[in-house]
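Dumping the structure here so I can ask a few things about it.
Other chains of the complex are left out, but the ones given are in their true place.
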């Protein structure tokens, strides 16, 4: 038996919408402390890691560890039925193991809606991702990073990141044009305009290049959090992380491109 | 000679836009008391019945009963030329029997616009629809009914309605999931929040199933009226009705599906 209630269906909808183009079917791991999901994208290049901790939920009950395979397209359809203010109860009953049920309650009207989604068998290959010290951690507005990726994709297939203490530079180049975007870290990061600030926490400079296509996919999660955190070391996968209301996260991992002609 | 003037072209635009995907060419019956239209959809499954009474018009003159066959696609194009605040004069002149003319007057500017639409021959098969007592009449917000139909179509081809004195339930089921939506009738239907209330007037319980595709077409008329009226009896066509400013209506009739595997 698994039963968890979110105060707002809209949050879960945003999360699923931001990963469903990357991952079509995903295994949800329900355990005592959290609802987790880990999956490679369909071309096995990027890794998505989602954690929703108990603290995010209004009520949470999980009798034993369960693995639920769900088509994210169908889950997105189910969540589309919710109004933004509806509460969302997620139910899985051991006696009816074929389905997961989403119950939406409209608090303004005497109305209930139960959407059932068929479960599927998915091989759950839980990769242990070692916690790591990164050479450089950048925090910046997620909308700003989204625009960087969109702009660079105009002319380039790749996104190069070069970071020093004084500057972070994103660049890309193609046959018909190119783009260089520089940010200086914000001097005083007052609490008030924190969500507008760019901060660089640097142990050593980095210079790495990624596929812009995947980065553009990741930034669909920009609506989840005002700030995105980029953790980077040379020759190591980048982590693009969105915090979820301080009780969870959505992380994307992407290995750098081997540089050939990139500058 | 037929000449009728609407205070707002927008109303007629909304009406035509809500039926033109269902009915491509339609016969308008102009008579002394009303402008009417009755037509089967192109696959001869659903029936559309529109009545615009004299009271809706600022001026109305109809010398004799006339039947005008119009392509609704072309009529929609003509009405698209009107600004929302324009008045709309509809003119048919016996001396120029090929055309109907829509005149739009922009009251803010010294501008007139006359759009001419060619008429066509259409067999007018006016079906007598007997007035009928229904086992159950439900009134609910039209936007709510529209969402019900849209949500059910996510997983299902059919919409099942089950109605008792205490509850109306809409449900649908497909291979990958399903949906059940329940409403309890609103206790006190105060005038103020009438347009938000759900009311059930029931002689005997009903349990019928319809094609969701057609229902979704009907709900395009939701913008015409805050409330939709569903009149149902078992094994009899449902009537989905939108009132038009208390001086007319737009009604859709749809025969139930013969149940086989539906629950």
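Labels A and B are assigned to the chains in the order they are written; within every chain, residues are numbered from 1.
Definition applied: a residue touches a chain if its C-beta (ideal position, glycine included) is under 8 Å from a C-beta of that chain, and two chains touch if they have at least 3 such contacts.
Because the structure is a prediction, the values reported are computed rather than measured.
A.B. asks: Total copies in the complex, given 2 are shown here: how many?
C.D. replies: Taking the entire complex into account, the copy number is 3.
Simple rule for what comes next: only the chains that are shown with their structure count from here on.
A.B. asks: Express in whole angstrom the distance between the two chain centres, defined as the mean CA positions of chain A and chain B.
C.D. replies: The answer is 44 Å.
A.B. asks: Tell me, which parts of chain B touch chain A in their complex?
C.D. replies: Those residues of chain B that touch chain A are 144, 151, 154-155, 173, 175-184, 186, 196, 198.
A.B. asks: Could you please specify the touching residues of chain A with respect to chain B in the complex?
C.D. replies: Interface residues on chain A, with respect to chain B: 71, 74, 77-78, 80-81, 99, 109-118.
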